[in-house]
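With one protein chain withheld, the remaining protein chains of the complex are depicted in position.
Chain IDs A and B follow the sequence of writing; residue 1 opens each chain.
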Amino acid sequence: MSERENIFGRIREALKAQAPLPGLHAHASTQTTASAPRQWLPKVSGSFDEQLALFTKNAAGLKADFQLFNSAEEMRQAIIRLRDAAGWRRVAGHSGDLTNAICPVLNLPLLRTDKAYDVHELEACDAGISECDALIAQTGSVLVTNRSAGGRALSVLPPHHVVLARREQLVADLPAAFELLQRKYADNYPSMMSFITGPSRTGDIERILVLGAHGPKRLTIFLLAE
Amino acid sequence: MIITLFIPCFVDAVYPQAGISMVQILERLGHTVVYPEETACCGQPAFNSGYWDEARPVAIKVLEQLKNAEAVVIGSGSCGAMVKKFYPELFANTPQAELAKQIAERTWEFSDFLVSQLGVTALGANFPHKVTFHDGCHGLRELGIKKSPRTLLANVRGLELVEMSEAETCCGFGGTFAAKFPMISTAMGEVKCASAAETGAEYIVSNDSSCLMHLQGLLSRQGKPIKTIHLAEVLNHR
Partner (left out) sequence: MSTFATQFLKQARVMAGDLRHRRTIRTALGNYEIARDKGQASFQNWQSARQLASETKWEAINHLDKYLEQFVSKIEARGTKVHWASTGEQAREIILQIVRDKQSRSIIKSKAMTAEEIHLNAALEQAGLNVVENDLGEFIVQLRHETPYHIVFPSMHLTRGEISELFQRELGSAPTNDPEELTMIARRVLRKKFLTADIGITGANFAIAETGMVSITENEGNARLTAALPKTMITLIGIEKVLPKLADLALFLPMLATMGTGQALTCYNTMYGGPRQPGESDGPEEWHVVLLDNHRTELLADAEQRDALHCIRCGACLNVCPIFRNVGGHTYGTTYSGPIGSVVTPHLRGLQDWKHLSNASTLCGACTETCPVKIDLHHHLLQNRRNAAKGKPVFFERLAYKLFGFVANRPALWVLAKKLGRCGQPLQNLVKGTALDPARAWTQTRDLPPLAGESFKDWWRKRK
């Protein structure tokens, strides 16, 4: 018998005994059975403007830079300003409608990570610029996959991660984000999907918040609202 | 109403004034108090230590004594929890299972009984002191008692209630725990006493004498001025 069979055998044997029903021992329990997370998670209002306001507030709290642009041209100007303020000398990115429209204006050596690349070259980049699958208002998160954001490392290795997003990518809450993933990728999911909520951080030293533990110290999110 | 009063072992032996106060309060409200004299202990010490076979004979005695009670009132959160929550477990699959269940349904902790069963919130008491309330864990988490003591205290003339930051934190008594792990018990008690002292209260009030016994023991040893008193004694004070 393989270990797999051993383990399944023990599981089936164990489950012959009935366990008490969930959570009912507590005298003050609420009998909610079979409701959806959305009912209990923090409430998110329906309109785009309200969701935008919520995302803006959350991003600020997370110390992520968030900016809204009314045109691709404005976004291009902003990324040039960012390049100069941060002193970028080389950046990494991937091919995409938005990245292709914005990044060339940087006029910097650009490492492409949507095909095979050298990780030491990526390490030498000052910023990683990617698209995303969604922005989530409820938590101020960015949803990326290795298919939409240039691989697994682009959005986590360089010290500055810049995300380019479109208006229709703003969703209300986490349940909506999962619905999106299911609709978009159905049975062919990317092998990595990640919710990024702010720049990398740690509280391991006396619970004091420090940014940029291993992942990016800076997270910049540009939203094209047109 | 005929109210059957169950008196915990340490109330009988160490803090009879708490029990006496309960009798006086209930009689003043016009009820008849019955005390089953052969009860001594609810059986919790053996039960909590896992010796359920040794706890049962003691608990069976209690069941027999309470068998015909219309309403059982217990002046302690921990003994109240023992009878109301744990007797059904202790007697599951035994001949006493049904009796235990019935008695559990007719049992209440003292402050909960006054407020939820008698609808009484004001007792005409007078206790002009600053106090803080310690929520005994069994009463709080097994029986859900939080509001009723405070409702009753709010109507005591001259009394000022200040909440301590650690009101709901365990005092560290825990029955046999206090003797088996005295250093942890003491550390927990110290945290509790410090939190009480921060309020500037003159008294720590609780619905559980066993907690107060532990806290008072620490306070006396350390020569701290804050005193301890059972809720019933405050409510009976004129």
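As a working rule, a residue touches a chain if its C-beta (ideal position, glycine included) is under 8 Å from a C-beta of that chain, and two chains touch if they have at least 3 such contacts.
The shown structure was predicted, so the numbers you read here are calculated from the model rather than taken from an experiment.
Enquirer: Of B:83, B:218 or B:231, which sits in contact with the chain we cannot see?
Expert: With B:83, B:218 or B:231 as choices, the missing chain is touched by B:218.
Enquirer: Going by the contact rule already stated, which one of B:12, B:163 or B:202 would touch the omitted chain in the full complex?
Expert: Answer from the full complex: B:12 touches the omitted chain.
Enquirer: Given that one chain is not shown, which residue among A:51, A:130, A:169 or A:200 touches it?
Expert: Considering the complete complex, A:200 is the one touching the chain left out.
Enquirer: Tell me where the left-out chain touches chain A, residue by residue.
Expert: 2-4, 6-8, 10-15, 17-23, 25-26, 28-35, 37-43, 58, 113-117, 119-120, 123, 139-141, 146-147, 150-153, 156-157, 173-175, 177-179, 181-182, 189-208, 210, 212-216
Enquirer: Contacts of chain B with the missing chain: which residues?
Expert: Touching the missing chain: residues 7, 9, 11-16, 19-20, 23, 35, 37-38, 40-41, 43, 45-46, 48-52, 54-55, 57-58, 61, 137-138, 140-142, 168-170, 172-175, 177-189, 191, 213-214, 216-218, 220-221.
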